[in-house]
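All protein chains but one are shown in place.
Note that the chains are named A, B and C in the order they appear, and that numbering of residues resets to 1 at the start of each chain.
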Amino acid sequence: MEYRKVGKSGLLVSELSLGSWLTFGAQLDIDNAREAMREAYRAGINFFDTAEAYASGMAESMMGEILKEFKREEVVVSTKIFWGGNKPNQKGLSRKHLLEGTWNSLKRLQLNYVDILFAHRPDPEVPVEEVVLGMDYIVRNGLAFYWGTSEWSSKELEEAHKVADRLNAIHPVVEQPQYNMFVRERVESEYRPIYEKYGLGLTVWSPLASGLLTGKYNKGIPEDSRLAKFPGLKKHLEESKLFSSENLKKVERLAAVAKKLDTELAQLALAWILKNENVSSIILGVSKVQQLRDNLKALDVKDKLTEEITKEIYSIIE
Amino acid sequence: MEYRKVGKSGLLVSELSLGSWLTFGAQLDIDNAREAMREAYRAGINFFDTAEAYASGMAESMMGEILKEFKREEVVVSTKIFWGGNKPNQKGLSRKHLLEGTWNSLKRLQLNYVDILFAHRPDPEVPVEEVVLGMDYIVRNGLAFYWGTSEWSSKELEEAHKVADRLNAIHPVVEQPQYNMFVRERVESEYRPIYEKYGLGLTVWSPLASGLLTGKYNKGIPEDSRLAKFPGLKKHLEESKLFSSENLKKVERLAAVAKKLDTELAQLALAWILKNENVSSIILGVSKVQQLRDNLKALDVKDKLTEEITKEIYSIIE
Amino acid sequence: MEYRKVGKSGLLVSELSLGSWLTFGAQLDIDNAREAMREAYRAGINFFDTAEAYASGMAESMMGEILKEFKREEVVVSTKIFWGGNKPNQKGLSRKHLLEGTWNSLKRLQLNYVDILFAHRPDPEVPVEEVVLGMDYIVRNGLAFYWGTSEWSSKELEEAHKVADRLNAIHPVVEQPQYNMFVRERVESEYRPIYEKYGLGLTVWSPLASGLLTGKYNKGIPEDSRLAKFPGLKKHLEESKLFSSENLKKVERLAAVAKKLDTELAQLALAWILKNENVSSIILGVSKVQQLRDNLKALDVKDKLTEEITKEIYSIIE
Partner (left out) sequence: MEYRKVGKSGLLVSELSLGSWLTFGAQLDIDNAREAMREAYRAGINFFDTAEAYASGMAESMMGEILKEFKREEVVVSTKIFWGGNKPNQKGLSRKHLLEGTWNSLKRLQLNYVDILFAHRPDPEVPVEEVVLGMDYIVRNGLAFYWGTSEWSSKELEEAHKVADRLNAIHPVVEQPQYNMFVRERVESEYRPIYEKYGLGLTVWSPLASGLLTGKYNKGIPEDSRLAKFPGLKKHLEESKLFSSENLKKVERLAAVAKKLDTELAQLALAWILKNENVSSIILGVSKVQQLRDNLKALDVKDKLTEEITKEIYSIIE
């Protein structure tokens, strides 16, 4: 396992990391989650990601319970604030929810601080000054070492940095965008001017495009898959045209490349992401420990991704 | 119940809210106050307003006791500092009273923080730098999420913002002015340039002009009314010419409009305020729970306030 | 008793106040000190002054013990840091001693904060940036509401203000200089440009010129006087030429003025200081409660100080 700096910051995260979205408190009970985190740690993963929104807080509670057996300094823990409840002031990035949400997350995680606190989405209803000062408060009060954003546009990032400069506030250092072979625009184009200028790091999610890049949906939707279990997710994906017949065809061609390299499609898809040096870490979501073990094999595939193979992959996905 | 942003800030308050002035610890005992807050909450009210001055601190103590049955994140609590006692340094906005007053208010409220802390009046005896830095201390130490002012002139607000800019201090986001059909100058004219420039929100008090707009004083002063109970208030209102015979005549004409719309004058007067989009919330003061229920009906009247009716009202009150 | 603002700040102090220099822990034991503070409080005095140096900390310990019977908001307590011990780093205004000294003073005073923290002298060995940032730390951490200086030159005050501006740090608001009929230069000339420009307040010490202005030293040194008890003080005063035969003659002429006004010289000397509107408070040091009662009578003498009398006094002391 290699460790990469989160952008220009001094924080080091393992290139593969373990998330808890849709899994902790849902597909994984506490025993399975514990096994997954132990296995991840044994493999060198030091970065564990969660959010107040995941399983209505239960993902944080579960992770917090398990984290007690790790040495605090050896792990990097992140959580995200945005969706904390349905009442007014329980969501978004107002100072009220940002602080109340963080305090509640830390209680569930049984931690004094997280390493990274993410604004889980941009909030057009709140002035960026309020968000930046809220995050500044959190970092300067020791509730988080760093702050970042998730799914913010480059324009929104630019504005946050300008405001941080103007108010002499702590700058964000990391974005958590979706990134995979089928969702590439933001990471490969939109953020391009931002990386160098502000030292942005990326911890990317949905590296397998909600499972599409495992190839398993090429034969219909398996009964125990997330798409079967989370109907909302399925509907969302259908609408986004990710699961189009065109994409399913591309998946078949990509699977052929993987076979040629004597590996699995999922591992190829992960290794391909790791080739992007702007990526700090890929957040894996696993519903079984075996999946984690399979994903970890992606590390061995990195070397097989020659320039030629990369070219071939781009010819399929572009 | 709709929720409105407090100016440009991210904080959401219910368009109607419950105050404690003259009522908590005076017209309402703890049981009645509790019933009022429960009824308010059931109706969707999330914003509760008090002040260190109300009933010599007892309004805060009472509200604090009742607030324990609400989830902290679901309510927005404000208090105001200015009149904390008669000794030197127990009133005004000096750093000493601002901080000691806030600490004492939080103790009575049994809270770690309020959502909004108001400077209850401007204090010409204290440099605005001292007030702004005092409020900055309060927000940056987590004793309040936001700070605001009450009955400050637009010139005083301008100066506070300029000083906050110069000292890189937290800006105020909300004013609490008097506003009703008979007191309109400040909200409708004086603050006009401020709303957009600084994103000012308004939580308005005395929406029924001390009861004048209920019509009840048109037949003399009822025995159980506030005017009968608080002689100082009566004298103040007489001197301010609010209860002039001219105004009493206007009240009769407004009552006729209300009747035409098949509603009560009080409800019309509240609905009329809600038409002003610079208003974030109307603070209701009720001496009986039934009054609250009556006032809540104003929400149904909003739609009846067509352009034509609004014009008619202005022809009466201007 | 009138209350005056400490310069432009919002803090109010009684025009007469009680100090503890040379008295608490020395001439006054705990019972006498308690009686003096109670008498002072009854007379309207709200400001009590001490220092880490006084009686090697015992003045603070004594005052802290007695302060427990007063309501914190009703009193203004100040202490001063400079001489905390003989070891390196136990004196002066280094960040180390400023903070350690303040923590120790607050422990002895049994308080969470003082109202004013004074830098007891300028410290040429420490950069003014370090002093200003140390005081800024103290105020921003709630250990003091305001900070001031004692016996700093106008040049040193100017520099402190400039540095505070540059570092966006909290400004000092008050000086504690010696001021009486025989020591007037600093208060009446040197600080003149500072008062308006920075809003400087003054809490003055030695208003009776170490007793010279009581007239008691005109008949030799009484056995129970401070000069008899503190030989170091006597030597210092002799060297400073304060107790010169020329001054003793002036004292006789001033006593004649007092007699003409049907009052005592000491009371005249205090009332004369109160005529200076740059003075916020006169710090009285008393070795007997009766002395305090006598000094308080100065308040009645203020009105007798007509323009004519003031002129006569100046003709004597200039």
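Following the convention adopted for this analysis, contacts are C-beta pairs under 8 Å (C-beta built on N, C-alpha and C of every residue); 3 or more make two chains touch, one makes a residue touch a chain.
These figures come from a predicted structure and were not determined experimentally.
J.: Considering the complete complex, which visible chains touch the unshown chain?
T.: A, C
J.: Which of C:N168, C:N218, C:Q290 or C:T310 sits in contact with the chain that's absent?
T.: Touches the omitted chain: C:N168.
J.: Which candidate, A:R140, A:K197, A:K259 or A:K275, sits in contact with the chain we can't see?
T.: In the full complex, the listed residue that touches the missing chain is A:R140.
J.: Could you please point out the subunit A residues that touch the chain left off the display?
T.: Touch with the absent chain occurs at residues 3, 5, 8-14, 46, 72-74, 76, 115, 140, 142, 145-146, 168, 170, 199.
J.: Tell me, which residues in subunit C touch the chain that this view leaves out?
T.: 84-85, 87-90, 92-97, 99-100, 104, 123, 125-127, 130-131, 133, 137, 141, 167-168
The working rule: only the chains that are shown with their structure count from here on.
J.: Over the chains that touch one another, what is the least number of steps taking subunit B to subunit C?
T.: 1
J.: Fit subunit A onto subunit B over the CA trace and report the rotation angle, somewhere between 0 and 180 degrees, nearest 5.
T.: 90
J.: What whole-number Å value describes the gap between the mean CA coordinates of subunit A and subunit B?
T.: Spacing between the chain centres: roughly 44 Å.
J.: For subunit A and subunit C, what's the span in angstrom between their mean Cα positions?
T.: 63
J.: Of all the residues in subunit A, which ones touch at least 2 other chains?
T.: In subunit A, no residue touches two or more other chains.
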